[in-house]
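A single protein chain has been omitted; all remaining protein chains appear in their positions.
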Amino acid sequence: MGSYLTAFLVGGLICLIGQLLFDLTPLTPAHVLVLFVVAGGILGGLGLYDPLIKFAGAGATIPISSFGNALAKGAMAEAARSGPIGILTGVFELTRTRHHRLDNLRLFLRPAL
Amino acid sequence: MTTKLGRQTFAFQTKPVLIGHATVAGPKEAQGPVGSYLDKVFPDLVMNQASFEKAEQLMMKTAVEIALEKCSLSKEQVDVFVAGDLLNQIITSGFTALKVGAPYLGIFGACSSFCEGLFAAGLLVDSGAAQNVVSATSSHNCTAERQYSYPTEYGAQLPPWAQHTVTGAAATVLAAQGSGPRLELATVGKVMDLGIKDPFNMGSAMAPAAADTLITHMEDTGRKPGDYDLIVTGDLGKVGREILVELGQREGLDLSSNYRDCGELIYSKEQMENAGASGCACVAIVTLGLLFNQNYQRVLVVATGALHSPTSYQQGDSIPTIAHAVSIEFS
Partner (left out) sequence: MIFIGGFLTAIGVFDRIARHAGAGSAIPVTGFANSVVSAALEFKREGFVLGVGSKMFIMAGSVIVFGVVTAFVVGLISALI
């Protein structure tokens, strides 16, 4: 129950900040979304977004800021593995979805190939 | 022969006659207070066409055809077809002009096109050179949204001062002789810009233009607001109309008793979205539908338009606006 509550509250808080920016500033929705993605990326780079995800679960992964975090983490991880070129190649690494069922299918079909 | 009064007003000496007119609109407008005056109602926004743009063209063409039918004129008898709309390169007008087949003058005044068109048509007829001039305008909620703001299914929350673009079209036929309301005067507006940058706040941007044109009109003609049964603005909406009344008060113009805004008249209270309606068709449908059926003797129609584009807005420019006024007499 607790994790649902924190997800709801954190997710809601993030969206509330967004709504305040919509209503009180001349920023367009596009501007605000860009701000969130960049903020997510910067927080991810500082290592601050993952603790938030651990705390709030979906409340932190569903907002668009987590997209920025995922991109930044991917770039950093690949850079640590293969040097500076990894920055570019790794950006979309963590945003790929894992098709577990497709992996199983591949294993299944291997004898037939 | 047309004469000039003061700085910006033109008087049509022969007082061209509106021998015919037609208004068509979409479902929302049909359910509003002017619904019963519409010549044709389209049940949805697509109108069985391949795109919203084509639907808007169909509306304008239909309005022109019904207007001509009402005064028993054929397309070949039209000396000039004057038309304008909101879309880039005024494609609605151009493509409709192709179907009308008459010599064509495209105009762009954004939502002030209705009065700009009447002025041009009035000049042509008053000069004695043209016998029958058709003036048309249209707007469509989806084509305007697509071009000026967001894709139609995009979930954006509009601010309370935003306005809803009317889906409709109107056509008028102006002739030298005949029976009907007469075009008496027209005041051509100057472009005004008081620095409003929010494209969702049209009302505030256009109010100064309406004020300037109204004040100039009264000065040029020596009239007062009370000389008209009713003064209407095109689409200032709730916000803009209050600003106009206040601006008027500062210049000694009393708009408290006989002034209304078409953007507030076209939809009922339940239908009202945010601050009211806008679009070229708004002022046209309310004027030709509602005002023409009220036993007025003389009305002043002030159509207001915003002359920005998505590009100018994105480049950080504020919104220049304009208002044209036309005085119509009923016998």
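All chains are identified by letter, namely A and B, in their written order; residue positions are counted from 1 within each chain.
FYI, a contact is a pair of C-beta atoms (placed from the backbone, for glycine too) under 8 Å apart; a residue touches a chain by one contact, two chains touch by 3 or more.
Everything quoted here is computed from the prediction, not taken from an experiment.
Contacts of the undrawn chain with the visible chains, over the full complex, involve A, B.
From the options B:Q13, B:N48, B:N88 or B:T152, the residue with contact to the unseen chain in the full assembly is B:T152.
Only one residue from B:T3, B:S36 or B:S51 touches the chain missing from this view: B:S51. As for the chain not pictured, it touches chain A at residues 11-12, 14-19, 21-23, 29-30, 32-34, 36-38, 40-42, 44-45, 62-68, 71-72, 74-76, 78-80, 83-84, 86-88, 90-91.
Counting the whole complex, the residues of chain B in touch with the unshown chain are 50-52, 146, 150-158.
Everything below uses one rule, namely that only the chains that are shown with their structure count from here on.
Inter-chain spacing, taken between the CA centroids of chain A and chain B, is 49 Å. Residues 22, 26, 29 of chain A are the ones that touch chain B when the two sit in their complex. Of all residues in chain B, only 156-157, 197-198 touch chain A in the complex they form.
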